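Below: one structure in structure tokens.
Here the complex is missing one protein chain, while the rest keep their positions.
Going in written order, the chains are labelled A, B and C, and every chain counts its residues from 1.
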Amino acid sequence: MFNLGNFLSLSTFGESHGIAFGGIINNFPAGLDVDLDAVQHQLDRRKPGQSTIVTQRKESDTVKFLSGIFEGKTTGTPIGFIIENDNQKSKDYEHLSTAYRPSHADFTYDQKFGIRDYRGGGKSSARETVNWVVAGSLAKQLLPKTVEITAYVSSVGEIFCEKPYQDLDFSNIDSNDVRCPDSETAEKMISKIKEIKKEGNTIGGTITCVIKNLPVGIGEPVFGKLQAELAKAMLSINAAKGFEYGSGFFGARMTGKEHNDLFNEDFTTKTNLSGGIQGGISNGMDIYFRVAFKPVATILRPQESIDKDGNPLILEGKGRHDPCVLPRAVPIVESLASFVLADLFLVNRMRRI
Amino acid sequence: MFNLGNFLSLSTFGESHGIAFGGIINNFPAGLDVDLDAVQHQLDRRKPGQSTIVTQRKESDTVKFLSGIFEGKTTGTPIGFIIENDNQKSKDYEHLSTAYRPSHADFTYDQKFGIRDYRGGGKSSARETVNWVVAGSLAKQLLPKTVEITAYVSSVGEIFCEKPYQDLDFSNIDSNDVRCPDSETAEKMISKIKEIKKEGNTIGGTITCVIKNLPVGIGEPVFGKLQAELAKAMLSINAAKGFEYGSGFFGARMTGKEHNDLFNEDFTTKTNLSGGIQGGISNGMDIYFRVAFKPVATILRPQESIDKDGNPLILEGKGRHDPCVLPRAVPIVESLASFVLADLFLVNRMRRI
Amino acid sequence: MFNLGNFLSLSTFGESHGIAFGGIINNFPAGLDVDLDAVQHQLDRRKPGQSTIVTQRKESDTVKFLSGIFEGKTTGTPIGFIIENDNQKSKDYEHLSTAYRPSHADFTYDQKFGIRDYRGGGKSSARETVNWVVAGSLAKQLLPKTVEITAYVSSVGEIFCEKPYQDLDFSNIDSNDVRCPDSETAEKMISKIKEIKKEGNTIGGTITCVIKNLPVGIGEPVFGKLQAELAKAMLSINAAKGFEYGSGFFGARMTGKEHNDLFNEDFTTKTNLSGGIQGGISNGMDIYFRVAFKPVATILRPQESIDKDGNPLILEGKGRHDPCVLPRAVPIVESLASFVLADLFLVNRMRRI
Partner (left out) sequence: MFNLGNFLSLSTFGESHGIAFGGIINNFPAGLDVDLDAVQHQLDRRKPGQSTIVTQRKESDTVKFLSGIFEGKTTGTPIGFIIENDNQKSKDYEHLSTAYRPSHADFTYDQKFGIRDYRGGGKSSARETVNWVVAGSLAKQLLPKTVEITAYVSSVGEIFCEKPYQDLDFSNIDSNDVRCPDSETAEKMISKIKEIKKEGNTIGGTITCVIKNLPVGIGEPVFGKLQAELAKAMLSINAAKGFEYGSGFFGARMTGKEHNDLFNEDFTTKTNLSGGIQGGISNGMDIYFRVAFKPVATILRPQESIDKDGNPLILEGKGRHDPCVLPRAVPIVESLASFVLADLFLVNRMRRI
């Protein structure tokens, strides 16, 4: 209960300033030649300190696999892994042991559990996502090699990448620090983030993810709809505030005549406003969705707040924080999507006699 | 697997033109004095034929409880229920046995399962939601009586209810056929739907849902976040294309300084852009979210399509269909939200020693 | 949670004197030509009134499928079914509304739930097993046709079928009322049950189940071991007190040298004391296990007991009850074993890349 996935299942642990993060992937099929470089590559894309527009916390983020892989192949038994925390500056957080930071989970954790590890947000830290990147980038390898899962930053604040995804060259995504494939827009985004950072402020944005070449038939008809599983995974990301796929919120303005995707004779459709999913099941067209991220709550400016007894105090943001979470969230979105797809892909093997 | 809920669990069955819909609710606590009228009331709000702007299919939609309730109280054992289909005009659908309707699940079901019940969409029919309304309106009764869960139509096509939810009088929601509490906007929406209906067309829109007085502490920290569970439930609705909560997609345009919810000394917050949830856990403020619905795919106009062999054909929409799914989706959204909350509310009882 | 099965999943409902029993089977693969006669045949073997040595309660036990089967084939969507209760003599039970019958669940239900449907034991009635027979005999059809799952009565009280299962002719099982394939032993068992019945008493016994031709590889290595799943299913039967497989409790007396199953060169083993399972996974040899059943608790003789306030009373057993549950439990054991095997068989499809 409360794992990621249905059949393929990820259980995780770890707190921001604990000893390590880690997880266990259950029911991973045997016989996969694991590409560990691909896993580390995604970890590196999520890693702090990789550019000037992300947090400067230092973490090597090296994953160590403890089981389930033998002589380079998965054995079908549980895959255990850990990522040690190099950088446990707990001292930085002692002033927060009784303070409630605005728009953080300090108050809710205290209320729910009666106790919390206050160091760096404890369990509520987005560092948890390091586990998801490990699991998701392994799960990706279960899908047919032709499946492409690509996320990119499609807006930062009011700066939008106006081009539809079809007109973008995805090979450009990692060519700039913000991970927007349109270089002109990327430049504007980067300047904006730098400006915001200088002010000790933070900024939100959106990520678009595109899945190509997924086989037809992935997704379950009632409570395991592909879009529902994707939405759940995306809304598990700490800063995510919204999810839309295909025509999304814009589609809610349209009429049926405009919105219906007429078929071609090869079973592709002419418009794909549906976003590659019908009745919860992939139809072979591109799946595309967008995730909204709020601005990071930790700002490096004084803020009024209260402590656990309701006494007012002034918080002075310290530490090394992201002015904009978007560039580092790109591999997280890809990894979660990969895990969801791999899970439903495996399940689909059992849906016909 | 693939049920609704984690601990409190709903399993359902039924096809559009089969004998009956129904479900089983597992792990429902014992000792509840069931208010069956409240259940039937929500069913009536979802029922076809209740106004001129919804489908004229005739269904009594009467639920029959088969177990788990004894002398008016829940017994703690599984609650089985059925809703018989009165209106099985299978003949209406024979012409569709090999046709693939645009933006329906005909093609994907055939590809996934190699077989499908083509009558009225079979399992992919939105009639499945009748089960959710039964289960959700029962689950609602597990929550403290002070909890209010209210949904309303906040847009139809390009017509938006511009007032924030705080300025609306929710007691007006059912005073008009479209279920928008702002009577002026409601009128415009109704005219729009009538116009669209006359054209044999359909139209999309959005529903806003507001949850008041939920206790603090509901929701799980990692993979059972309250917003993730809500998103999953909402994206399970057949026509849903998007979900956002709190500041949502608009929040992605903001800076941290603007977006952070500063605390009052009583632990409420000044702004609630967070939408009542921090770190996946309710914080006692109002929870509010919005769901986007695409226009209904069945239009009563000729459309080009193909059959299962890829041969072109012209579809003539027949039967009794909704020009706009929004008014009937209001109780569905409320019911799903109720079920998600009741599930996490029960789970929360076990989270402290 | 608390369903039968892991991937293939059965949820059930129903009380002894309620309107109906029934269930939903989720994730049943599409495309099976359902043999409904085979289902009804197993129901008939479980049915009351089929011989003089079982209860004379009258129930037609006819199953009605409500969904998931279309034109004779499974569609891959949830299979809903009900079995109506013909015989709801609630009046018979009013004297029991506050009494606690010895070795029944009256006291524990009241303590757990604070309420119980006292009519015929309510949810604790073994009539629940009618659901399992439906689900299990359908699930059986998912396995390769060569798989044989056969249960028989191997002891009644002190009367044991001494022959090993290999020396028995299973085609004789249904040739007598007690379902023991050895006709001489069967006769003794039947006389014993008749004698016991005359005294208003009841008697226990054991059932042996043999599974032949199961493919190698079924069962999961850690917490889904084949024997563990079988044990759980069998101990779910109301009167079951024990489970052993292969050498079982007798094997606990042996040494490794005696107990080890040496291989033949074709990977079969010479002795099969292991009972067809190694490390939780089927090895292609026969699987055999034994289930112990206590005597039915309802006896037709006066018994001392107490009511819910602890006041002493004399219970006079009434109604129509089984003097020995064994003959009717044979199809139940077969059905549960079938369901467990079908579930793990499907899961096994996903265990290799």
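We adopt the following convention: a residue touches a chain if its C-beta (ideal position, glycine included) is under 8 Å from a C-beta of that chain, and two chains touch if they have at least 3 such contacts.
Predicted, not measured: the structure shown is a model, and the values here were computed from it.
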item	value
Among the chains presented, those that the missing one touches	A, B, C
Residue among C:Thr55, C:Thr77 or C:Ser155 touching the omitted chain	C:Ser155
Which of A:Pro48, A:Gly68 or A:Pro102 contacts the chain that the document leaves out	A:Gly68
Per the touch definition above, residue among C:Ser16, C:Ser137, C:Thr150 or C:Thr206 touching the missing chain	C:Thr206
Residue among C:Ile299, C:Val333 or C:Leu346 touching the omitted chain	C:Ile299
Chain C residues touching the omitted chain (full complex)	1-4, 6-7, 12, 100, 102-105, 107-109, 111-114, 123-124, 128, 155, 157-158, 196, 199, 201-206, 216-217, 219-225, 227-236, 238, 240-249, 251-267, 269, 273-275, 277-283, 292-299, 301, 303-306, 310-312, 348, 351-352
In chain B, positions touching the absent partner	1, 7, 27, 29-32, 74, 76-78, 142, 221-222, 346-347, 349-353
Positions on chain A contacted by the hidden chain, ascending	1-3, 6-7, 9, 11-15, 18-24, 26-27, 30-31, 64, 66-68, 70, 73-80, 82, 112-117, 122-123
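Keep in mind that, in the parts below, only the chains that are shown with their structure count from here on.
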item	value
Copies chain B and chain C touch via same or different residues, half shared test	same
Most centrally placed chain - per-chain CA mean versus overall CA mean	B
Inter-centroid spacing, chain B versus chain A (mean Cα positions, whole Å)	26
Distance between the centres, which are taken as Cα means, of chain C and chain B, whole angstrom	39
Per-residue multi-chain contacts in chain C, two or more chains	1, 7, 27, 30-31, 74, 76-78
